[in-house]
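If you scroll down you'll find the structure; I have some questions about it.
One protein chain omitted, others in place.
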Amino acid sequence: MEHPTHQSPVHSFESDYNNGAHHAVMQALAESNAATSASYGDDEWSQRARQNIRKACQTPEADIFFLVGGTQTNATVIAAMTPLYAGVVAVETGHINVHEAGAVEATGHKVLTLPHHDGKMLAKELEALIERFRNDPSGLHTVHPGMVYITQPTELGTVYTATEIVAIHAVCKRYAIPLYIDGARLGYALASPACDFDLPWMAHHCDAFYIGGTKMGALCGEAVVFPRGNAPRHFFSIIKQHGALLAKSRLAGVQFEALFTDDLYLSIGLEALYYAQQLVVLFAAAGIPTHIASPTNQQFFALTRQQMATIGKHVRFETWEPLDADHTVCRFVTSWATTDADMEALRTALDTL
Amino acid sequence: MEHPTHQSPVHSFESDYNNGAHHAVMQALAESNAATSASYGDDEWSQRARQNIRKACQTPEADIFFLVGGTQTNATVIAAMTPLYAGVVAVETGHINVHEAGAVEATGHKVLTLPHHDGKMLAKELEALIERFRNDPSGLHTVHPGMVYITQPTELGTVYTATEIVAIHAVCKRYAIPLYIDGARLGYALASPACDFDLPWMAHHCDAFYIGGTKMGALCGEAVVFPRGNAPRHFFSIIKQHGALLAKSRLAGVQFEALFTDDLYLSIGLEALYYAQQLVVLFAAAGIPTHIASPTNQQFFALTRQQMATIGKHVRFETWEPLDADHTVCRFVTSWATTDADMEALRTALDTL
Amino acid sequence: MEHPTHQSPVHSFESDYNNGAHHAVMQALAESNAATSASYGDDEWSQRARQNIRKACQTPEADIFFLVGGTQTNATVIAAMTPLYAGVVAVETGHINVHEAGAVEATGHKVLTLPHHDGKMLAKELEALIERFRNDPSGLHTVHPGMVYITQPTELGTVYTATEIVAIHAVCKRYAIPLYIDGARLGYALASPACDFDLPWMAHHCDAFYIGGTKMGALCGEAVVFPRGNAPRHFFSIIKQHGALLAKSRLAGVQFEALFTDDLYLSIGLEALYYAQQLVVLFAAAGIPTHIASPTNQQFFALTRQQMATIGKHVRFETWEPLDADHTVCRFVTSWATTDADMEALRTALDTL
Partner (left out) sequence: MEHPTHQSPVHSFESDYNNGAHHAVMQALAESNAATSASYGDDEWSQRARQNIRKACQTPEADIFFLVGGTQTNATVIAAMTPLYAGVVAVETGHINVHEAGAVEATGHKVLTLPHHDGKMLAKELEALIERFRNDPSGLHTVHPGMVYITQPTELGTVYTATEIVAIHAVCKRYAIPLYIDGARLGYALASPACDFDLPWMAHHCDAFYIGGTKMGALCGEAVVFPRGNAPRHFFSIIKQHGALLAKSRLAGVQFEALFTDDLYLSIGLEALYYAQQLVVLFAAAGIPTHIASPTNQQFFALTRQQMATIGKHVRFETWEPLDADHTVCRFVTSWATTDADMEALRTALDTL
C-alpha cells in the first residue's frame, strides 16, 4: 500500500477525487500514448476493457459504454430508459435529486422522491409509492414512476445488502420498472465487509448500473453496464446527443482496462477501506464516535469548533452540515491515494485535542 | 518535429483525434499526477491555464471554462446564450447541424440554416435572414434568430478572413445577437497563412468561442472563452446541469496549461500545416489536385477506386462522399502526430499509382 | 341566483369544471359568433377583455395574455420566467408538483418543494430554503431557487391572507426571485371572507399571476397578468412555442370580456361561496364537521363507508383520500353552477343518514 509517487505535503481527507490517477492507471496512459487508435469507442483498449468488465461481472452478453462523469452518466441513462410520461424514483438524499444541478429535469423528467433511511430506499416504501400511483383516481394526471435509481454505496457511505437489493428489484420486476444503480464509488462498497455481494451478483440483480472510475483511481470515466445486452436502442447516438461521447475514447478505455486488470479496481477499494477503518479507530481512541455508521470510505464525525480548528491544523476535511449549537458534522474520506503519512498526521492531530 | 515515442507501424491520415496526447501534454499529466488538488475547476493547473489563455488572447477580463468535448461545449454554450424563443443560425454544413446527433435541439433550440460557401457563412446572407424574420408579418410565429454559430476553420478545412469575420460580427452587433466561434481545430487555422488574424484579434471580434484541445494534442478538453468577462450568469451551474463538469478538473487544467506554455498550441498547428502542405505537393506531383482549396490540416482529393485501393495499402484515410461515377472524395488529415515516416509511406503509395 | 337553463337531474358536487359555460358567457359567445375577427390575440374582444382586466386590477400598464388551460399556463409562464439553471419553489401539495404530469419538468426545470401548512407556503420556510442554498458550499452544484409558485386559493381550499402574501413577496424581492400566483380558482378566494385583499391589492403584490377562467364559468381560458408591463421578452412567441396560442383567440376574448363585465367574475365567486357555506351548515347539522377549515368552494369531510353510500344515492362527490380504517376524506365542491335543487338533494341525503 505504498504510493511511491505521492510526495505532496498536504494531508487531505476532503474527497476521493482530489488526486491524480492511480499510478498503474497513469502508467497505462503513458505507455499507450504513442499508439494510433480508432476513436468513438472502437479503440483496442476500450474493447479489451469491455471484455475485462464482462468477465468481472460474469455477464458475457453485457453492453458496455464509457462516459466521462457521473452526472452526465445519470442524466444520459435516465433519459434513455425513462418513458416520456414518467419520472425516476430516488430517495431525497439521492445524488440526482440534490447534487446534479437539475441535470435529470433538464432532460424533461421529474425525480420522484422517497424518504431515505441512512441514505437507502426501502422496498416497501417504493412499492407503496407505486401502489399509490396506480390506485390514485387521478394518477394519469401525475408523473408515472418509470425507473428506480439507487446508489451503492449511498451518499452517506452506507451500503445496501443483498436482501435489500433483492427486495427492491422484486418490486421493480413486479411493475416492469427498470432498476438502475449509480456506482460512482462502487469499489468502496464492494470492498466493505458490510456489502454481502460481489460484482457478478449485483450485475444479475438490476437492469443497468455504472462502475465509477473518477472516484476510484481514474482521471475521469464511468462504465455503464447493461448486463443482459439490454442497452436502449441506439444508445450510442443518445450518448453523442447528450455530449457524453469521447472522440479519443482511448482515454476511458486505457484507464478502465487498467482498473480491470489484476483486480486493481477491487484492491483500490480495499486499500481505502483499510485506512477508513484505521481512521474510525483513531477517532474512537480520541473519544469521538462515528456520527453515521458508515462501512465504506466516507466517515462522518460530529466535532466542536475547537476540535475542528485543532484537527484542521494537521489535515484537511470537509464540513458537512451543522448538527447543533456546539457541533458540526464533518466528513473524512479515504481513498486509494491515502497514505500512512496521512494517517500519521491525523493521529498527531487527534492526540493534541 | 520528432515524436520519439511514436513507434506505431500504422500510417494514418484518418483524423486528428486518433492519437494519444502530445508528448509534452502527457509529460505534464505524469509529472503532476502525485499532487493533491482542488476540484471542479479550482485546481492550480486550471487557474494557471486560464491565466495563460487570457494572456494569449490579450483578454485580461475573460471568463474561461474547461469542458470535455466539442458537441458538449456547443450544446452547453448555445443553451446558455440563446433565448428560450430563439434558435441558432449556422450554415448547412455546420457541425451542430449535421454531426452532433441533435444535441442542440435536445436543449430545445432550432438550428436555423444558411447555405454554405466552401463551408463559410456570408454576412449578407445572415443579414438577409434576419431581415426576412423582422419583416415577416408572421415572424413572431417563427423561430427568432438568437445567436450565430460559425467554425474556424470550417468543417471543410477552409478559414474565415478577418474581413469576413468583421462583416459577420457587424451584423450580429447591429441586431444584438451574439457571435460564437467553434474552434475545435482552431490551432490549425491560426497556423495557416490563409488566416490573416491571430488569437487576440479573434477574441476581440466575437462574443464567445472555444479553443479546441481534443484535436490539438490533448486527450480531451475544450476551453470556452467569454472574452469580456461576459459569461452567462451562473454558467458554472449550467455546465454541471449539462453533465460537462469534470470533478477532477485538473485533467483539463494540466493539459491546457501545457498547451498554452511556450506557444505549444501554435506550434502544434504549424507542425500539422507543414505536413499538410507537403501532402498537397505530393498529390500534385502524382497529378491529383486538391478537390477543395483547403489551407488547413484537412485535405480533400477526388480519387478513383483504383487509386483508393493502391494508396490504402500504404496509409489510412477517410472516404468523405461520392463525387461521380468514377470518383470519391477522400479526406487526408495531418496533425501534430504526423511523422516524416507517415509522409514517406504516402510518397511511396503515390509513386506506385 | 337562478340558472334557468340548468335542468339536469344530476346533482353533482364533484368539481367546478363539470358544467358548461356560465349563461352570460355562453350568450356572449353566441351573440359574437357571426362577426369576422382578427386572430392570435388581436381580436376586438380580447382587446376589450384586456382593458377590463387592467381596470379590475387597477394596473393600467399590465401585459395580459389569454391561454387555454391551467397546466399549460403554469408550464409556459414558469419556463419563460425561470433561468436555465434554476427551479421553481412550491409546496409539496402544489398543483405543479403533483397534478400536472410533470409539465414543468418537461420544460427542463425542477420543482423545489417545501412542506405545506394547510396547503400554504410559509415565508420563513421559503427564506430558510433560499438561505440554505446560498450558504451551501456546494450550492452551485444544486438547482438554484429561481421562482416562487403559490396558489390562491390553495389546492386544499384555504386562502393566503394579505400578511402572508406580503411576507412571501418580501422574501422574493429580497432575493430578486419572481413571485407567481396560480389563480385557477381565484374568484372563489376573492369572494371568501377569509381573503382580506382584493384583485388590485394582489396585482400589486406579486410579479405574475393568472386569473382562472375554466373553473369560474368559462369553457376554457386563463388570463395571465404581468401587472407592471413586465412580461418576459417575446412572451407571444413563447406561448406559440408551447402550443398555447389560440388561432381563434376570440374564444378566450369573448369569454373574459363577459367575465369582466359588470363584476360577473366576482359574483360567480360569491354565488359558489353562498352554497359552500350552506353546505357546511347542512353537514354540521348532520353532526359532520369539516375536515379542513376551508373558506372557499371546496369542502372536505371525513365520512364512513355507510355515509358515503347513503349520500352517494342522492348527490355526486369525489373521494379524496383514505383517512383511517373507518373514514375517507371526501370533497364537495360548489360553483356558479350549483343550484338550490342541488342543495335540496344534499339536505335530503344528510337527513337520511
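Order of writing sets the chain letters: A, B and C. Residues in each chain are counted from 1.
Throughout what follows, a residue touches a chain if its C-beta (ideal position, glycine included) is under 8 Å from a C-beta of that chain, and two chains touch if they have at least 3 such contacts.
These numbers were taken from a predicted model, which means no experiment stands behind them.
*Asks:* Can you work out which residue in C:H169, C:K240, C:R331 or C:R347 touches the chain that's missing from view?
*Replies:* Final answer for the missing-chain contact: C:K240.
*Asks:* Just name the one of C:I53, C:V68, C:V171 or C:A258 that touches the chain not displayed here.
*Replies:* From the options C:I53, C:V68, C:V171 or C:A258, the contact with the absent chain belongs to C:V68.
*Asks:* Please pick, from A:V10, A:L84 or A:A128, the residue that touches the omitted chain in the full complex.
*Replies:* The missing chain is touched by A:L84.
*Asks:* Decide which residue listed in C:R250, C:H291 or C:R347 touches the omitted chain of the complex.
*Replies:* Considering the complete complex, C:R250 is the one touching the chain left out.
*Asks:* Tell me which residue among B:A106, B:V315 or B:A345 touches the hidden chain in the full complex.
*Replies:* From the options B:A106, B:V315 or B:A345, the contact with the absent chain belongs to B:A106.
*Asks:* Can you say which of C:S15, C:S267, C:T290 or C:T328 touches the chain missing from this structure?
*Replies:* If we include the chain that is not displayed, C:S15 is the one touching it.
*Asks:* At which residues does chain A meet the chain that is not included here?
*Replies:* 40, 79-80, 83-85, 108, 140-141, 144, 233-234, 236-238, 240-241
*Asks:* Touching residues of chain C against the unshown chain: what are they?
*Replies:* Where chain C meets the chain not shown: residues 3, 5-8, 10, 12, 15, 17-21, 23, 26, 29-30, 32-39, 68-73, 75-76, 100-103, 106-107, 214-215, 219-220, 237-238, 240-248, 250-251, 337.
*Asks:* Hey, which chain B residues sit against the chain that's not shown?
*Replies:* On the chain B side, contact with the omitted chain comes from 85, 87, 98-102, 105-111, 137-138, 140-143, 319.
What we mean here is this: only the chains that are shown with their structure count from here on.
*Asks:* Roughly how many whole angstrom separate the Cα centroids of chain A and chain B?
*Replies:* Chain A and chain B have C-alpha centres separated by 33 Å.
*Asks:* Any idea how many Å lie between the Cα centroids of chain A and chain C?
*Replies:* Between these chains, centre-to-centre, one finds 43 Å.
*Asks:* Per the centroid of Cα atoms for each chain, what is the distance between chain B and chain C, given in Å?
*Replies:* Chain centroid spacing, chain B to chain C, equals 51 Å.
*Asks:* What residues in chain B touch two or more of the other chains?
*Replies:* 237-238, 240-241
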